[in-house]
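Only a single protein chain was left out; the remaining protein chains are all shown in position.
Chain naming follows the written order as A and B, and within any one chain the residues start at number 1.
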Amino acid sequence: MSEKILSIENLKVYYYLHQGVVKAVDDVSLDVFKGEVLGIAGESGSGKSTLAHAILGLIKPPGIIVGGKIIFKGIDLTKLSQDEMRKIRGSKIAMVFQDPNTYLNPVYTSGFQVAEVFEAHNNMKIVDAIKSKVTEIFRLVRIPEPSKRVYAYPHELSGGMRQRVLISIGIASRPDLLIADEPTSSLDVTIQAEILSLIKEIQSQIGMAMIFISHDLGLLYEVSDRIAIMYAGKLVEVGKAHDVIMNPLHPYTKALLESVKYTRKSKLPVIEGAPPSLINPPSGCRFHPRCKYATDKCKIMEPKLKTIDNRVVCCHLYGD
Amino acid sequence: MSVLLEAIHVKKYFPIYGGIIPRVVNYVRAVDDVTLSIRGGEVVALVGESGSGKSTFGNIVIGLMKPDEGRVLFEGRDIYSLKGPIKKEVRHNLQIVFQNPDSSLNPRMQVASILSEAIKEMNPELSKYEVIEEVLKLLESVGLNPDHAYKYPHELSGGEKQRVAIARVVAMKPKLIVADEPVSSLDVSVRSQILNLLMDIQAKLNAAILFISHDLGVVWSISDRVAVMYLGRIVEIADTEELFNYPSHPYTAILLNSAPLLTNMKKVRSEYLKPIGEPPSPINPPSGCRFHTRCPLAKEICRREEPSFKEVSNGHYSACHFIDKAPFT
Partner (left out) sequence: MDERTKVIIERLQEARKTQMLLMWARFKANIGALIGLILLSGIILMAILEPILPLEDPLAFNLGKSLEPPSLSCLFGRDEIGRDILSRVVNGAKYSLGIAFLSVVLGSSIGLVLGLISGYYGGWIDNIIQRVTDVLLSFPTLLLSIALVSVLGVGLTNIILSVGISTIPVYIRLTRSLVLQVKSEEYVTAAQVIGKSSPYIIIRHILPNVLSPVIVQSTYYMGLTILIAAGLGFLGLGVQPPTPEWGAMIGAGRTYIFSSPHVVTFPGLFIFITALSFNLIGDGLRDALDPRVRVLIKKVKI
């Protein structure tokens, strides 16, 4: 059993808005082990992005971490000051976000933006960093002609290249944990496949742990060791990727997998309703209004996380 | 069924201006000689990645963008040279469902007003009350309840907005619907609801659908035929099962290979079938076969000569020099 690199305990992140309190992440506990790829699946409103932001210390008012701990290598990140967090963010815990168009500054060269990591955390001069470290990283992420491309501006690069630059920024400092939030969603399917295999390769080469967030279960199946499913701010299922996808336990996971089993010329399986509002989530189990197996108990009582054989599931169907 | 719509050698180039005195320096060859016919009641999927020209083609087919070359015939008539009442009739018959439900509904109009507009266009003689009754019937037919009528778009969820957009199309009773990535912006758990709705509508109206998508799973499920586009051209076209099981063009095979699919579809497993490099731009497409720069099977002839459409089997055409019924399985 390898050691834990990140341990999220009973995390609660709420947003205080004029319409009410949005319970974006509501009592989530999750571990990430050294060197593994943990996939987090969920739709909009599931809380997966908020979770990523919380780990990175990027929650700002009206969002507040209301409770719980995020323990990274023995330190509780929720208790750190902004300055202390800044030292960790980008060096020990790094991120790759979805849209390279908004996350890359159009007025700086790609090499400059990667070099900023070294300037911030290793006290290197940008010019030196570009020549040595950045060129090397570009080679690692398979950007052709790396020594020339470090001087290219984002708009001179294609979508796939830009995403590789984002990945470079993420891995520049050889972080212990990389958080990738929908890193391939904005890419074409053929480029997506390449970037995905690149990410997998680098992850095992560097030996870093990775949290891969996506709404696409097929993608997660290809890339993750373990998968966690989130719904309406809660964790509903966690387990080995193969187990969760081939033998799902939670009704939501089952329904989600059913709905993408596209069978030829027949009605697609449907999950009735829509993801709930997080200001007034349904009582009891948040999934009950859409669940085939819902009982009265599900309407009143929130189920607790249960461990069955190395898997975790949060549903009354599995006893209480 | 007879041919409803025919696009014949359609080309659309977008000029690029440059220089101190603005003049045209180049063109984006968005659609570069596409011929496609759609029969009444059939669902044709148009598949391709960004830069393939599929959305531009959709706009041309629906009458929104006049092609630079080529014609679009609806029931035998060129839709871009119509005048008078026939123009209106054709206009009503060509409708579109957009990708983004947020921008396809006027944020300042209530659902009832949005739908009334379409209803009044088809039946201008109805009284105010009769129109509202029609609105309520429409809402029911797309799975919404009467209370949605007085809501504003920002009060609706993505799925509900898309249902309103579909209701608007239904009101026009079109013979051809272009659906441009209709579920890509929606939550995964809601997509199948909307797709089922779309298929219901299609059956009820017996409308033809041009389904533009990059999601191969959906295409597998709902389409009768599939056309694959690359850099402004169709590279392969066939009945759906034929295309997925026996892809003939290397690009099609690579596409099928790249998509992470969880279905019980036959997945084409060919380890060496990966594209090389980045997609070229539609401004300066490669010589000969446009795909040759990325094709792992490219030979000398591919660089020199553009392949023409060859018949692989009945109704199955591929634009490749090396067609074979199933070289990749």
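Convention: a residue touches a chain if its C-beta (ideal position, glycine included) is under 8 Å from a C-beta of that chain, and two chains touch if they have at least 3 such contacts.
All values derive from a computational prediction rather than experimental measurement.
Enquirer: Which of B:18, B:146, B:277 or B:315 touches the chain that is not shown?
Expert: Touches the omitted chain: B:146.
Enquirer: With the missing chain put back, one of B:94, B:197 or B:254 would touch it. Which one?
Expert: B:94
Enquirer: So one chain is hidden, and I want to know which residue out of B:64, B:203, B:276 or B:301 touches that hidden chain in the complete assembly.
Expert: Counting the whole complex, the residue in contact with the absent chain is B:64.
Enquirer: Given the contact definition stated above, which residue among B:28, B:132 or B:283 touches the chain not shown here?
Expert: Only one of B:28, B:132 or B:283 touches the chain omitted from view, namely B:132.
Enquirer: May I ask you to list the residues on subunit B that touch the chain which is not drawn?
Expert: Touch with the absent chain occurs at residues 62-64, 88, 91-92, 94-96, 98, 100, 103-108, 110, 112, 117-118, 121, 129, 132-133, 136, 146-147, 149-152, 154, 165, 168, 172.
One rule holds in what follows: only the chains that are shown with their structure count from here on.
Enquirer: Taking each chain's centre as its mean C-alpha position, how far apart are subunit A and subunit B in Å?
Expert: Centre separation, subunit A to subunit B: 32 Å.
Enquirer: Subunit B touches which residues of subunit A in the complex?
Expert: Within the complex, subunit A touches subunit B at residues 43-44, 144, 158-161, 188-194, 196, 215-219, 221-222, 245, 255-257, 259-272, 274-275, 290.
Enquirer: Can you list the subunit B residues touching subunit A in their complex?
Expert: For subunit B paired with subunit A, touching residues are 49-50, 157-160, 187-193, 195-196, 199, 214, 216-218, 220-222, 240-241, 254-255, 257-265, 274-275, 277-279.
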